[in-house]
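Please see the structure below; I have some questions.
Note that one protein chain is taken out, while the other chains of the complex remain in position.
Coming up: subunit A.
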Amino acid sequence: MANLIREIRFALTESIVRWTLLLAFMLSGFSLANGLYEVRQQESQLATLKSEAQKDQAYVLPQQGDAGGAAYYMLHLTYDPPSELAFAALGLRDELPWKHRVKMLALEGQIYEADQSNPELAYLGKLDFNYLVSILLPLLIIGLLYDLDARERRESRYELLCASSRRGKGVLFDRAFARVVLLFLVIIVPFLIALLISGAKFYSGFLVLAPVLLHALFWLVICRVVTSRKIEGITAAAILFGTWLVVTSLVPVVGKSAVERWVEVPNGGEILLTQRETVNDAWDLPKQATMSRFLEVHPEWRDYAGIEGSFEWKWYYAFQQVGDQQVEPMSTALSQRIAGRDARMGWVSALSPPLMVDRWLTKSAETDITQHMRYIACVRDFHAELRRFHYPMLFGREVYSVEAMDELPQFSPCVVQN
């Protein structure tokens, strides 16, 4: 500990260290402020949407005279609220939808319809804490450590330093370690403040701090392996920067490309198109053909499935469901293969610590692809619940009334089971 304190004091005497720490502190503060602002925006947007959805239901329902109209005109807000750690890792909330207003119509097409933000901005991503610690932190560490040994040799101090230290050459490890500790501290102090501001549980902060610490230690070891060799500082910098480029960019990009070729995923657009064609075609098909397909899945409605008029709501909703049935294998394949890709990217991350940190943080913050798929599954469950609620009235087993709609299912976000 005495060695660490001595080297921390020494590090603080160097202006390059002080400037780097200040830069890291500002980047950390900015990234967290940005994350908190983004989460607040999403929460505020959700609060508005929830309030509007209630007003909408209160306005629309009394105007409906039958179960079909009530089911048709009602919009149901579904959403995936930001987790308590989302401010630290915005993850896929930047690019994938975290809210849908769904109707009782065919669902799959609604899932793959999404608001699109500016794609160029989405491509760039946001400077969040995750980006700082997975991508920029190694560069800051390299900047602080690349010249540590070379400078001592260049300035003819190496032997004096090592001969003066009780730890011999270990003094340079102590020095590097002290700088990494300082860097870690200036990055996590704003994080802890942000954690307090966000009201998140304090222990959940460890889910973030642990990977940051391990990542910093990984780069400390890499830097020591390179810089302790008798090479010029600029050579060490080139080797370390090259290593950074490989593990932060080359491995993830090549890995993602390979995984995408390896695990082909059905196109969401094709699912939407197929479902719409099925639904549209149903208008021209004999009604019994549609009902037969519907009854394969819902035999309990066989006694109520007779269609006498040219238009009946139960037939209309039956072909909406048949649309979902038609694309169900594609949707299942899409979910499974996305999960498969994600699992394989997990293997790729074994070769890329920055990617591993990114995955760890987005998982902890529930902003990764798994959480998105969980949300989509939650929307499907809710939609199925809506159908279970509406079908008895649509098929005439129960009588429709505005009062009966008091029991209309309301969406509640899925709780992650840890």
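By our rule, a contact is a pair of C-beta atoms (placed from the backbone, for glycine too) under 8 Å apart; a residue touches a chain by one contact, two chains touch by 3 or more; residues count from 1.
Simple rule for what comes next: contacts and distances are computed from a predicted model.
The listed choices are "ABC transporter ATP-binding protein", "ATP synthase epsilon chain", "Class I SAM-dependent methyltransferase" or "Phosphate transport system permease protein PstA"; the UniProt protein name belonging to the chain that is not shown reads "ABC transporter ATP-binding protein".
Of the options A:65, A:168 or A:286, the residue whose C-beta touches the omitted chain is A:168. Remark: the omitted chain is touched by one listed residue; of A:14, A:66, A:232 or A:260 this is A:14.
Considering the complete assembly, subunit A touches the hidden chain via residues 2, 6, 10, 13-15, 155-157, 159-168, 171.
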